[in-house]
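All protein chains but one are shown in place.
Moving on to subunit A:
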Amino acid sequence: MDERPENAVDVIEDMSLDLKRSIFQEKQDTLRDSPSSSAALLLAEQQKSLFSQGAEDGDHEEELVDSPLPNVAELAFFFEQAGVGLGREETQRVFLALKQLVDTQHVQRCRFWGKILGTQSNYLVAEVEFREGEGEEEEGTEDTHEDEEKEEETHEAQNESEMVEAADPTPTSTHKPPPIVPREENHTGVNKFTYFVCQEPGMPWIRLPFVIPAQITVARQIRKFFTGRLDAPVVSYPPFPGNEANYLRAQIARISAGTHVSPVGFYHFEEEEGEDEEVRDTFEENPDFEGIHVNEMAESLNFWVHHVQHILQQGRCVWINLTKKSGEDPDEDAEEEDHEEEADEPEPETGPPLLTPLSEDANINDTSPWSSMTSSNLIPQFCIAVVRSNLWPGAYAYVNGKKFGNIYIGWGMKYLGTAYTPVMPPLPRSEYPSGPEITEALDPTVEEEQALKAALEEQTADLEETEELEDDEDDED
């Protein structure tokens, strides 16, 4: 009454609605319980399994010592000082989810790689290294299946096309697809590690397929958000070979190559290698690593080195000569062989070698690719050094004494410095060879025709005259 609201009736109407609604929300219902299956409940039930301890938790002491499980809590502790993290409870869930992964898969090494945000859901990514010879079987069988399917498809397509061609031969395309760059073997180059992703801690870990060079080269040209569904198609130009799982894997490979850094001296090359010309691609931990002072690490990028191989323009870490390879293949047609041997030997692409300092990274539009800082100005005695990648926003690395770590939490997009320009489609090829016989010309006018006729007549007359002259000469003789 004191307020004298203008819409008093509306207010009363709202109140009466509330009252009526509360009458209908009965707590005791004679009907049976409605099945409550909210998404939150389902997820909670799935996550419960993370927290339940295994029943046979007896003599696992040996495993505990030698477990490949990473210390995610420690990683999160250091990154939180740098202002990066997922929140404490979430980190704990991720930790438990990784434990689940390690328990189910026989892995040699495991690491929490980071998180990639998507528009509908997010991906947690775990980096896993299998022992040599393990973890390849699944992939192999899948590949062959796919190949078989493809072959069948092509056979069918060929049959159909033959039928059509018999009736009306279509012109054959002269376009030759560029040779396909073969993918790198497991445990080498971009396929050195295997990656597992899951959408929420507690959900099953899904293994990502191997990456092929074509996917990396196309991923460099496109810019798409992840949706959060691995089987979603990637609609883009140039067309991406594969679905979102492949795209995710390609981006992971690019981010790893660009942002995985370690303090200098932590890794060193193996001594045995005598060949200096070969690109050295193996390194081991340096047992004599002493640790570098935090201030030095924070001040100079010279003390940070990349420990993942640079990906070349070709989409591989180790350059491969395509022309040479196809030439060696004995089954190829002789004609093709000749043709390809004629082609010039391309210059091998080389990238910066392993363990190159960050200070040699290229700038992006006058922006330095890395920002380095210390975690605290107030307590410099116990702070840690942190570097942040400006090229891949969301990539961080820390170092504290002998410990270091890398993490990526972001959208999986590179910072370009300028607005993105999509690649233009190539110009259409000409339909037919253009020559004088099919080019259109102007019809001659009457005058031109008459002039031509007159000229022709003159010519014939001339000829006749000369002939006559010759004849005369002959006669004279």
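Going forward, a contact is a pair of C-beta atoms (placed from the backbone, for glycine too) under 8 Å apart; a residue touches a chain by one contact, two chains touch by 3 or more; residues count from 1.
Keep this in mind: contacts and distances are computed from a predicted model.
The listed options are "Large ribosomal subunit protein mL44", "tRNA-splicing endonuclease subunit Sen34", "DNA repair protein xrcc3" or "Radial spoke head protein 9 homolog", and the UniProt record of the chain not shown names that protein "Radial spoke head protein 9 homolog".
When the whole complex is considered, the residue among A:Pro204, A:Pro353 or A:Gly417 that touches the unshown chain is A:Gly417. Only one residue from A:Leu86, A:Ile216, A:Ile255 or A:Val387 touches the chain missing from this view: A:Leu86.
Remark: the omitted chain is touched by one listed residue; of A:Asn295, A:Ser376, A:Gln450 or A:Thr466 this is A:Ser376.
Those residues of subunit A that touch the chain absent from the view are 5-6, 38-41, 43-44, 47, 80-90, 115, 117-122, 200, 223-225, 365-368, 371, 375-379, 388, 390, 393-394, 409-411, 413, 415-417, 419-420, 422.
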